[in-house]
Every structure is written in structure tokens, then in C-alpha cells.
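All protein chains but one are shown in place.
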Amino acid sequence: MKPPRFEYLRPDSVGAAVALLNEHGEGARILAGGQSLIPMMNFRIAQPSHLIDITRVPGLDAITDEGNAITIGAAVRQSTVEYSPVVKDRCPLLVEALKWVAHEPIRHRGTVCGSLAHADPHSELAATSLALNATFTVVGASGERQVPAVDFFIGPFTTVIESGEMLSSVSFPVVPAGSGYAIDEFSRTHGNFAIAGGVSVIQLGADGKVASATLSMFGMASRAFRAFAAEERLIGSMPTAEAIAEAADLALVDVDCSADMHGSEEYRAHLGRVYAGRVLTSAVARAQGGSK
Amino acid sequence: MGLGGMNKLNWIGRSLPRVEDKKFLMGRGGYIDDMDLHGMLHVAVLRSPFAHAIIKGMDTSAAEALPGVVAVITGKQAAELCDWMPDFNPEPNLHKWRVLADEKVRYVGEGVAVVVAESRYIAEDGRDLIEVDYEPLAPVPSARKAQEAGAALLHDGMESNVAHDSTLAFGDVDGEFERAAHIVREHVYWGRTAAQPMETAGSVASYNPGNGMLTIHANSVALTNFSFLVAGTLKIDSNKLDLVPMPAGGSFGSKFWATRATVTAGMCSKFLGRPVKYVEDRLDHALSCDHHGSEREYDIEMAISADGEFRALRLVCTDDYGAYFQFGLGTHGNAMSQVIGPYDIKAISYRAVGVLTNKCQQGAYRGFGSEVHNFALERLVDKAAIELGVDALELRRKNFITPDKFPHKIPGGNVYDSGNYEAVLQEALKDARLDYWRAEQAKAREEGRYVGIGIVTQQERSVYAANEWWFFRGAEGVSSVPESVSLHVDALGKVSVTMYSTAFWGNSPETVAAQVLGEELGVNPDEVSFAYQGTNKGLPGSGPGGSRFTVMITGAVQGASAKIRDKAIKIAAHMLEVAEGDLEYVNGGVQVKGDPSQRKSLAEIAIMPRLFKHQLPDDITSGFDADMVYDHPYTTLPTADRSDLGIFYPMMAHATHIAVVEVDVETGGVKFLDYIAVHDCGTVVNPRSLDGQVIGGLAQGVGQALYEEFVYDDEGQIQSSSWLDYLIPSAMEIPEVRLGHHETPSPFTPYGMKGGGEGGRMHAPAAIASAVDDALKPLGATRATHLPLTPERIISMVNGH
Partner (left out) sequence: MSNIDKHEITLNINGNSTSLTVEGRTLLHDTLRRAGMVSVHAGCEHGVCGACTVRINGQSARSCITLAVQVDGDEITTVESLAKGEELNIIQEAFWRRHGLQCGFCTPGMLMRVTEFLEENPDPTRDEAREAIASNLCRCTGYQHIIDSVIEAAARLRGEEWSDDAGIPARELGDATEVSN
């Protein structure tokens, strides 16, 4: 299981990286940690003609506190984010989400942006970016554009990043004080891909009713997705067990669940509702407990 | 003298750190992939994407033109370079298998061509350039479909896809069922898994056209006695082939008589006259290793008397074998060795149906078919307890073969050497805190959580003999299964041991031999050195499969040590000028009986036959070496009328396993709350080493029960070819095991030892299934009879499906 031949390139700026992408066309791919791409190359499922290693581009390895958001550059390793005091303080949900991503030795090499650009349907980080309304900065030859998370993921391993473009950073809004959040998932073995999982962020009003709610799901369909119907059911309501159960039942409305040897569509839909319920319950409890 | 366990043992029974380990801890294990020969080439295998297809043509020109590619060998060419692969069946020509498919592929991943190149990278580049023209045929994806009318035939020479269908019956089975007060029936499915050691199979072959010698280093069992079969496949004189064993990075059956990597490398080296390495990568090993484990369905039933006595067992087992039939029904012969479990069942009928399908062929995996039978039998016993309305433990106890009945002849002919099943069970129950867990279970149910306890009592046959191969055939078969060692005592009295066959399989052959030498020659186990010898220069060896190595290597070391002691006494008699009869070998030296002051150490003695021929009596030859070929201590041939198939697996270990699990009935996930196991495999050589074998086997049992499966879909496409989908349990999936040992010595072996290497995997699946059933009982769930118990399957059990 050896990767096919390609040309390895190591630009020293985002501009140079984009120029190389455009020069080499469809076969060129960005290489960050490579923790998803290189296994696919070892299987020869992926056969890029050029790999453009952006991990040494100055500035891309920065975690920046923007006040209302934390911006993570394309070369920042997952474990760097996981152990970043500022992330832990301002966006602790991201730290919790990272604990679910593979194993620590993988997180030492893998990057947050690389995982997001890879857009695996099982990705905890993709779902977290949806639940937090993250913003993606995509750079191309004609400049950069900002893409909200809800528009970023299109399908399995597919995002709005076009040929000749790269993801240069992602901004996660800070988790508002007083809100509750939760991530949970079911995978068959520790650190393996989730069959189903959910992420939720809940804010309660002074009256105890749900002021805002996000719920995103992963592992069960062609991409991570927001469960808007479930969110709408909760917003403005008292977060009772009944309300949460009803919301969880709405989590997979209009979703075509995927199937593989680990679970049929029906089983995934069932698990999805279970995990929607579990993360909503946990997020509400945390919001009610006034935890960060 | 530490003979026969008569005296106090100094080294046997101690948890010594293993003598094998330091090199592994330093990363200097010397595995096959660490071997590098000058000018060595590397192989990549092109594999079929189809389950069943005719190979109409192949274009290798682009691959051959790639710089760095030295040769491409297609299946057609390989069929000229090599004969069929070894197949232990009466008519192997009916379902002959080759190192590469020549005319037809029969499963996804079967090799169709090899590329030999200067590096593995280039070999894989070349592989991508080969064009194959396939004509797909209707796939035969399961044993059931293979037996349907009109099913495509895997092998044209066969009348159907059923390679074997026969019944072995002993005792009055029909009468017992007619008279039975209760008949309990169960249907059981055991999913296809495989050993999947961390290190794949691999070989380095080096052919010298000058003398015609083909030397193949391999991490697969090099059975000295059977190397001529590999020579036949490679079309080489049997005395010109040397299969040299290398340490195996785990085996569990997978590197047992595995010949594919060996023949692949050997064929390429002989063809090119250069050294060639072929080490499977994980994809090679998952798709097309020498064999997966069993995939079976059972219809099993028991005749039970009014007072709960097990009278007769009857079963039909359908084996979804895969595309070739190398091991035939050996895995069922194996199960016949312990067919009645620990219960005094009087009559049995065992029908085995071997069906060929478009899958990788099956063969050895820790238990070799006995583990599947254990699962089916214990599931049946649990069901019997439910249907009879009696306590499952009491039902087992009532039917245990009692200690006074050993040695116990079982239906079929095998003998159980010794055992005390009640004592093992008692010991397990003593540790299990069942009262605590029953209380926890009740409390959990009130909270809507589901905790279950599963208890099984099972056999673990040990010390493999060859008879199982011919159980299901009329003929008499091979009956030799020796193991050998050579001891060398150098001029300074230092002891070296040479072993044959692939002794190091991840087991502890050196530690066992060293501890036994501590008893037999009084040497310090850490001061013994070890070497392994190839088949060409080798004494007979049958390898470590079937939990045989501890007993067999001990017998060989013991026999060789006796020869060394005899010679030492002869020499010492001359040195001390004392009659031989007045001397004894004690603590690493020879002394006058009762007078340690008149003594010569082994070092003082050893220099004499090495350097001082003329200072010794004429009849003492130079050298201080001893070979010992140790035959299996207790096997017999079948009777002429085959009403008794003979004794072949009599060293019968036993265990009680108790699993405590919690089932999440929303997700179907299972987690362990506790696990207790007590084993009895006779005298224990190194308790901690044995613990490791039991717990490691148990972990594979957990994988079998809950996680692992090679799934093929209706088109014969494999769904779990990578370790992302074939789920090897991590530390988070395996319970902490509270383990105990009971020691009932075998009357037939050195020191009373039995084997214990396969036990964990033979017992854990039934214990886990039983615990899951117990957990789900209040929900009226269906029974856990279909492995693996995936979360989805558990949810459907909860839903009554």
C-alpha cells in the first residue's frame, strides 16, 4: 500500500499556493496534515498529480482571538487547538469535539481546516462548525470569500471550494456565556468513525425558554447537516423532556440516511434521533446549570 | 532431577519475564520485513475486482515497460511455473487452487498477476498499468445460494458447489431422540472473521541456480514434514528447498501452513534467479490471506431425559467455506475432539456440509472450528435451561463429567485425559460476586438499564494431532506429529537450543524450553541461547498450532536433556573415579549420591568431550549434543470398522467464563462491567505468560462476538477489507479480566502440562452472548445466536426480530 507518484511542492505563501493550484489544475491538491489524504493515497483511491504542502506557510499556523470569534489557520494541528488555552476558554465545544476525532497521534498531525475541507460525512468538526455557525475563508486566484458553514458542505467529501481555491482559515464564533453545548456520538469502536452523532448549542432566555438553538448531525447521511426543524421546534419553548423528544423526532426529517455494513438507513435514522435527543438534553442541562 | 514433576519444581510455575522479549522491546525482533538481501526485488499482486469471472486476457506491456519493473508474471505463466497449491483433500484436482488464478477468479481479491520490481512502490505502479479483460459470471455469495438449483459452479469439475457432505454418528442417537422427554433445538450463525495478526504473512526467497537451492525465509509455519509439498508446488526437488522460520508478529492460526506468500516469493525468485521479497500489505492480507476463519450455520438439537440428563446431540453444520478447500473438513474433525463439551453426552451425530462460495477460503483461526462448536453447544445448553425451566448452572453441573470418570472416552473415540469441572466452576463463582451483580442488575432494571450475566463452561482441547484431517473420510491418514529440539552444550557448559518449524508465533517457546531446561539441567533460563533451523537441515517439526507447543517442546527438551545428563554422568564417573550408578545429576552438575562435596559442574564436565578425547574412555565420543524427536504422547489409530476413530486430542483443558455486560437498548451498544475466567490447563509453566494467552484470546473472542466480520454482499463484494471497517477491538473495547487457574495435571504429558493458547477465544463469545440474553430478558428479546452481535442486530433482537 504505497502512494502513487506525484510532485511535492512547498510554497511559502497562500498566494503562491493558490498560484500552484491554478497552474497544475484538477490534479493538484492541498496537503496539510495528510491524515485523511495519505491513507486514501496508500489505497490509491486518491491519485493527485501534485501535492501542495501549506504547513510551512508563515501565518497559517496561527490561532487568533478575534474577540467574538476564534480564527484557526489552515496549518494549525488539531492537537494544538485541543490544548490551546484560548480555545478552551472561548470555544470549549471545539475542544470537546476534538476529543472525539480519531486518536491523539492522528490529531498531532491532522489539521482542523484539513478535516473540514475533506468534508467526511462522519466529521465531528464539520458538525461542530455547523452548530457554531463557523465562517470559512476560501482563497482563490481572484481573492478570498467568506462562506458560512451552512453553505460550505455540499456532499460526501465535497465542499464549495472550487478547483484553484483553498481553505485558508475557519472562524468559530465564541460560545456565548450562559449557553449550553454538547457533542456525543456512537461509533462501533473507540476513535472510529461515528455511525451517528450530534452537536448542539442552546441558549435559554430569562424565562427559561429556548432563546436560540442549533443542532447538527453527522455520520448518518451524505454530509453533516443542520437539523433546522428540530431547532425550530425548540426555539421559544420550554425545553421539557417532551419538547426535546419531539425535536429529536424532527432531527432527520427529509434526510436520506446512508447505509453500510455498520448500519442500515433505518438503524442510522433511529440512532440519529437517539443522539439528537441526547445532545439536546445535555446542552439544555448545561444551559440550565449555567455552565459555560 | 526434575523428572516427571516428581520433585519440587524450581523454575516451572514461575512468572519469569520471557526470555524472548528483550529483542522485541528494543525493536530488534528480526521479522521477515527486516530482512534485506543484496539485489532483492519486491512484489505487488494484482487482485480481482470480481467475485466470479473468467480471465479472458491480460495486457502487461505497459507494466513491463515501466522503468524499475523487472518482470510481470500472469496467472497463466504462474500455472506453468508452479503446480497446484497443497490441498489436504482426497481429490484436490476437483477444486485445485493456484498461487495466482489462471483461467478464472473465484473471489474478490484473488491474485491474477504479480509485478516484480526494484521497490514495492514501483511494483504497485506497475500493477496499476496491467489491463485485464474479465468476463463476469454469476456470483455465489453464500452457502445457501451456492446450494440453490441453478447456482453457478465455482469449479467446473464438481457436480455442485458442495465439496463435502457426510455424517459421523456414534451411539444410539435416533433411539435417544425417540425416548427423550425434551428436545431442544437452536439455530446458530457464526460470522466470518480472521486472525488478522499485526504483522501480515511474508517471505524472502533466494534461488541459487548454481546448486539449485531455493531458500525461503518466511514467518509462516514451516512444517518440516510437509515442506516437500511446497517443493512440489514450486517444481523443485524436495531436498533443494529450505524453508527457514522467522519470528511471526502474531499468528493465531493465520500463518499456519500458509503457503501463498512463500510460493509467491519462491516462484519469482526461481524465475528471475534473484532474491525476492513478498510481504503482504494489509489489503493483501484481508482480501486474500491464506485463510479466513470459519463461517458457519448450525442446526443443533439435544435429547434430554425427564430429569435433565443430556442424552444425545445431533447437528447439521453448513460451512460457507470460500472458493477453495485446502483444509477440507479438518476444522470439523477438530470440533469432534470435544464434541460433547464437558457434559456426559452418550451419543452424537455430526453432519458437516462444506460449501464452496465466492469468498476467500477459510482455515485456521484460534480454535480451528472447535470454538464455533463450543459456541453452538453452550447456546443450546442455555436454551435448554430456559425450556426446561431450570437454572442453567445447575443443568450444567448435573451433566458434568465427574472427576472419577477420567480418562473419559467420548463418542467418536477421543479421550478426555483429566479434569475437575466442578472445581473450576466453584473457583470462578468464588471470585464472581454474583450476588452483587444480581443486585446491580435488579437496581439497573428499575432505572431502565439492562445488565446481564453470562456463564459458560467449556472445553479447550490441546496438543494437536493429525487425525482430524481424516475423520470425515474413510481412509487412514497421516499420524506423525512430532516436535524436535537439539541441545548443544559448549566447552564452557553453556547450553544452546535449536528449534524446528516456526516455533515463535507470538507464543513463548524459548521461555518454556528455558524453564524446562532449568528443571532438567539446572541451568539458569536466562543463560540459554536459541536458534531456529530450516526444513532442509531440520529435525521433524509440526509447528505450534492447536495449543501443542508447550507440551511438545517440553517433551523434546526433556528427552534431549536426559541424553545430556546420561553423558554427563558417564564423563563425571571417569573424572571422579566413581561408578556411574553412584552418581546423580543435581542442580546443574553431577555428584556422588548424598555427597555434594564430590561434584563436577556441567562446565567442568562439558570441556572434556569438547577438547579432551584421549583423556576420556574410548566409548565416549566427542561432542556434547543431543537431538530429540518427541512424538505426540497419546494418539491411537481408528478401529477397522471405524466405530471408534481413535484418540487424537486427549489433553483436555477446561474453563468457566463469566461475563457481566450492560446493553444500551437505545443504541445496541454493549459494554463490559466485569469479566471472570478460570482455566484449567494442567500444570502451568509460566502463569503470567499463560494469562496473556488467555486474555489475548478472550479479546479476539470479544471481537468475534461484537465487532469483527468480513462481510460480503450479494455480489460477493467484500465490505470490510480495511481496518476502518474490519473492527479490531482497541483497549477501550476489552474488559479487565479477573483470571484464575486451577491445575488438574494431565496423566499423559511431561509435568502434567496441557495447552492453553486458544482458550480465551473458545469461550468468550458464548459467555458474552449469554450475558446479552440475560440483560435483554425483561424485554422479551430474541436470543443472541447470530455473531457478531452488532449494535443494529441487538436493536433488532430487542424489537423481537
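Order of writing sets the chain letters: A and B. Residues in each chain are counted from 1.
In this section, a contact is a pair of C-beta atoms (placed from the backbone, for glycine too) under 8 Å apart; a residue touches a chain by one contact, two chains touch by 3 or more.
What you see is a predicted model, and the numbers here were worked out from it, not measured in a lab.
**Student:** Considering the whole complex, which of B:Lys8, B:His614 or B:His801 touches the chain not shown?
**Tutor:** Considering all chains, including the one not shown, the answer is B:Lys8.
**Student:** Decide which residue listed in B:Phe170, B:Tyr207, B:Trp469 or B:Trp505 touches the omitted chain of the complex.
**Tutor:** Checking each option in B:Phe170, B:Tyr207, B:Trp469 or B:Trp505, the one touching the absent chain turns out to be B:Trp505.
**Student:** One chain isn't shown here. Among B:Asp87, B:Glu186 or B:Glu199, which residue touches it?
**Tutor:** Hidden-chain contact among the options goes to B:Glu199.
**Student:** For chain A, which positions touch the chain that isn't shown here?
**Tutor:** 1-8, 10, 27, 31, 34-35, 38-39, 41-43, 49-51, 53, 55, 79, 103-106, 108-109, 190-191
**Student:** Where does chain B touch the missing chain, residue by residue?
**Tutor:** Counting only chain B, the missing chain is touched by 8-11, 13-29, 31, 33-34, 67, 121, 195-199, 247-252, 281-282, 505-508, 514, 518, 524-527, 587-588, 688-689, 691-693, 695-700, 722-724, 728, 730-732, 734, 736-737, 760.
Everything below uses one rule, namely that only the chains that are shown with their structure count from here on.
**Student:** Once you find the CA centre of chain A and the CA centre of chain B, what distance in Å lies between them?
**Tutor:** Those two chain centres are 44 Å apart.
**Student:** Applying the document's contact rule, which stretches of chain A touch chain B when the two form their complex?
**Tutor:** By the definition above, chain A touches chain B via 1-5, 43-44, 186, 188-193, 195, 260-264, 267, 270-271, 274.
**Student:** With touch defined as at the start, can you tell me which chain B residues reach chain A in the complex?
**Tutor:** Residue list for chain B touching chain A: 120-121, 124-125, 128, 281-283, 666-669, 707, 709, 711, 719-720, 722, 724-725, 727-733, 790-792, 795.
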